[in-house]
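One chain of protein is taken out of this complex; the other chains stay put.
Order of writing sets the labels: A, B and C. Residues in every chain begin at 1.
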Amino acid sequence: MTTVATFEIGYRRILDPDGTIDGAPPAFARDRNTLVALYRWMVLCRAFDAKAVALQRTGRLGTFASSLGQEAVGVGVADAMAADDVLLPSFREHGAQLVRGVTMKELLLYWGGDERGSDFAGPRHDFPVCIPVGTQAPHAAGVGLSFRLRGEARAAVCIFGDGATSRGDVYEAMNVAGAWTLPVVFIANNNQWAISVPRRAQTAAETLAQKAVAAGFDGCQVDGNDIIAVREATAAALERARSGGGPTLIEALTYRLGDHTTVDDASRYRDDDEVGRHWKMEPIARLRRHLVDAHGWTKAEEEALIADCAAQVEAAAEAYLATSPPAPASMFDHLYEELPAEVARQRAALLRED
Amino acid sequence: MTTVATFEIGYRRILDPDGTIDGAPPAFARDRNTLVALYRWMVLCRAFDAKAVALQRTGRLGTFASSLGQEAVGVGVADAMAADDVLLPSFREHGAQLVRGVTMKELLLYWGGDERGSDFAGPRHDFPVCIPVGTQAPHAAGVGLSFRLRGEARAAVCIFGDGATSRGDVYEAMNVAGAWTLPVVFIANNNQWAISVPRRAQTAAETLAQKAVAAGFDGCQVDGNDIIAVREATAAALERARSGGGPTLIEALTYRLGDHTTVDDASRYRDDDEVGRHWKMEPIARLRRHLVDAHGWTKAEEEALIADCAAQVEAAAEAYLATSPPAPASMFDHLYEELPAEVARQRAALLRED
Amino acid sequence: MARPHAKTDAVAATAELTLVEAVQRALARAMAEDETVVLLGEDIGVDGGVFRATDGLIARFGADRVRDTPLSESLIGGLPVGLAAMGFRPVAEIQFMGFIYPVIDQIVNHATRMRTRTRGRLSCPMVLRAPYGGGIHAPEHHSESMEALFAHIPGLRIVIPSSPAKAYGLLLAAIRDPDPVVFLEPKRVYRAAREAVVDDGGALPLDRCFTILKGSDVTLVSWGAMLQETLDASESLAGDGVDAEVIDVATLKPLDMDTILESVHRTGRCVIVHEAPLTGGFGAEIAARLAGEGLMHLVAPVERVAGWDTVMPLPRLEARYMPSVSRIVAAARRVLEYA
Partner (left out) sequence: MARPHAKTDAVAATAELTLVEAVQRALARAMAEDETVVLLGEDIGVDGGVFRATDGLIARFGADRVRDTPLSESLIGGLPVGLAAMGFRPVAEIQFMGFIYPVIDQIVNHATRMRTRTRGRLSCPMVLRAPYGGGIHAPEHHSESMEALFAHIPGLRIVIPSSPAKAYGLLLAAIRDPDPVVFLEPKRVYRAAREAVVDDGGALPLDRCFTILKGSDVTLVSWGAMLQETLDASESLAGDGVDAEVIDVATLKPLDMDTILESVHRTGRCVIVHEAPLTGGFGAEIAARLAGEGLMHLVAPVERVAGWDTVMPLPRLEARYMPSVSRIVAAARRVLEYA
């Protein structure tokens, strides 16, 4: 046998679980304000998740997928993006959506079963939540292609879970992104579980990052509970994408600390022990430790931030609950740009029912 | 970055284009009879392909996909298989099917548009030709699983083209074969073209063998015009599969010397020069050279073999042409094990038309 | 290895079961009686399925026969084709019907063709199960009813139970059937009611409709979850002295049109009710056959009460999307008042 090709998968962690930084961190990670901003987003995201779960438990929200424990991935990725990049999220990326500018009220509307939540005022070109696992990956290739065709220095960022990496269309999308050197950053938000199926049962691949090898571009792992590593790796991948270097796959290793969704009961299929171990690695406490140790983050600052986030979340929930329900006929109003006669008759029939 | 995983793709050639063997060949490759048998299959396959194309040109066969130049892949792979292994071929694997025991008459029936051609008397458990590219790969995983569940030391062998490696379901099948350690050997018959799309346009991956990295098992390249390497690599992969070692992907590098099918005109999209260069590497002349140089293969033997193959092909073509057409109502006869009443009425209506 | 159809016990336990429990019992029964029955799907193992349809089966039959697949729907369609060709009877689950589309390629191009293609040499006795339909306030893509896509595919069987006992008997029949069956479970009914089910391995036929209620004024035809609304409508009509016949189609393909024709022959009037969008829904096929073979019986236009021809909305509006009892009653009245 002659060796004709070799590959390496690297792993990057900057901020250790104990809050210390080894070696030289990227410039942004030395800036207190930047770190505090990232911290604030993560705390807000967690508060939002908790509120959403509470609303669901009391019958005021639909099925909801919390991102508890995974806040560093969404926030870190979105914070690295430019405003005119395009995000293609899965259903567990509230963190990323919040940072991009989607409001909590809009997110609650969506999860409350109202399409208007996806007509967000914020990043108008961002994609809405994608429920069928991995099916937004081909869209990301299309978005990337649109940038290439227009000669724009923008990138598409597609986030999906570990389970999604088993979907053929995610592979097809990565493959074409490689073949056409498209400006797409694929983020595998590896929270170790796809509902009840553990990561090791999805694939024999030692890493998910190596899925990129099949598509002919680079993949790497980062500690997904280290927001500094997530942000740095995403920024580098975006830079490469925008400058014609093609796609990257980043596997962010994190852990889903909660149930899969509000209709799931994770105790059926996994140990409390395992969950407990992973609580020790979670991203928010880690960054807080670092802020306290290295940047003199005070208890007062912490309390003010928590209170502020809680207030924002409460205000959003109230605004959501105060929103009047959508008009029934609205289910027809955006089916086509112009409603064909035969469907217009059905719309009229629906109106007559009132 | 810490390196967390590394991969290597190896390449194997034993029989050089000039007919010489470097180093120590596998035992079977020192046996004149074995080599002559392999040679005979390849020659027969080529004669069959030529006849089929001629039949199509004269309106006596349907669209046909010749395997001209790729004979070493199908023959080498099938020769390595045990009778109770299961072959899942694409539409260009007559070589493999012949070695497995499908008759030329049956193949002609199939390509002549008659389903009875896939009811072959030979390997009753082998799969019929698969036309939708790559869609037999999930079946191979299912076949492999059946062996695992029954505890049988058998393997499934799935052959597809370079183009097929871009299909998501091929990826999904390889991924599950890796995850479940299924006894499946995947053969990518890389003839450099998928109709008009060259190999490099399918994927940025330097090799197709590395598609296996995404699925967590080994992939390797062999010179697909070297039947000794093909046979050796397949035998090793089969051995591994049968003994619980899981799947392997073998990329056999060859070249499609003819048009894609009889309705294709390859001169629209590729150079004669390129084709000419590849004629110098083709598998039959190569093995003949070796037989002559190393095993005293004589002109008389050669002529006898050619004549014998021609006679077999002619006899098969005659038997095919003499076959009476299928009964029209037969299109209903195997739709279900027992035809439901509403379809039985349609069958009766068809019969009334006669 | 297989001992198909052998009864594994003589004692038949009767229990009041929900529909999802009946599905679980049928699966357990089929696995016990036939070693070649193997379950495949996402989260069907330790989790027991997101609706618990496979609850306890991994403990009883082992992880070899109750297999969590990777998150690969196209594979869930294709792998069983290989398994079935080798003599197994795979029962694959798609978690929600909204995720079933990647399976269609394998169903059209292989599962339904393997027998025809090889003139009977290989076959495909697989079952593809999926919960379908709306009404449980689920997220997008979790509420679809797309049975019509399958009903157009030659060589397939489409079965939709409407009650626990039907689910039990029809699923057993589907698993024992030698050809591919798509088995759609009305998830809104999964836990809606209990019914006495005799767990004796008794199957129901896959080639006939069930007349649930005899009547002489109008024929109401439905299937799956909508049967409840249809029965409620018939009750409301009965209050006004209208004697409705209610037919549960149960097996959409092959369709037992004879039962429907015989009924419409007596009533002269027909309302078809389904949750799927109107246009191209399976109601069209039934109405078309009435417009053909059944025309002489019709004294009033055939009405179809169906989901609107729009995307199933998110939960806030889903109740306004689905056919309601009042829409069914109104359609029946129009048909009855037609002069």
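Heads up, the rule we're going with is that contacts are C-beta pairs under 8 Å (C-beta built on N, C-alpha and C of every residue); 3 or more make two chains touch, one makes a residue touch a chain.
Quick caveat: nothing in here was measured; it's all calculated off a predicted structure.
For the chain left out of this panel, the touching residue among A:D85, A:E172 or A:E251 is A:E172. Only one of the listed residues, C:Q24, C:T69, C:Q95 or C:N109, touches the absent chain: C:N109. Shown as candidates are A:A72, A:A141, A:A155 or A:A214; the residue that touches the absent chain is A:A141.
Residues of subunit A in touch with the missing chain: 86, 88, 115-116, 118-120, 124-125, 127-128, 132, 135, 137-150, 156, 168-169, 172-173, 175-176, 179-180, 330-331, 333-338, 340-343. Within the complete assembly, residues 62-63, 91, 110, 112-115, 131-134, 163-164, 166-169, 194-197, 201-203, 263-264, 268-269, 325-326, 328, 330-332, 335, 342-343, 346-347, 350, 353 of subunit B touch the chain that is not shown. By the touch definition given at the top, subunit C reaches the unshown chain through residues 74, 98, 101-102, 104-105, 108-109, 112-113, 116-117, 140-141, 146, 148-149, 151-152, 154-155, 253, 255, 276-277, 279-288, 290-293, 295-296, 298, 300-304, 308-311.
We take it that only the chains that are shown with their structure count from here on.
Averaging C-alpha coordinates per chain and comparing to subunit C, the farthest chain turns out to be B.
Averaging Cα coordinates per chain places subunit B and subunit C 40 Å apart.
Counting only residues that touch two or more partner chains, subunit A has 166-169, 201-203. Chain contacts: subunit C has residues 70, 72, 74-75 touching two or more partner chains.
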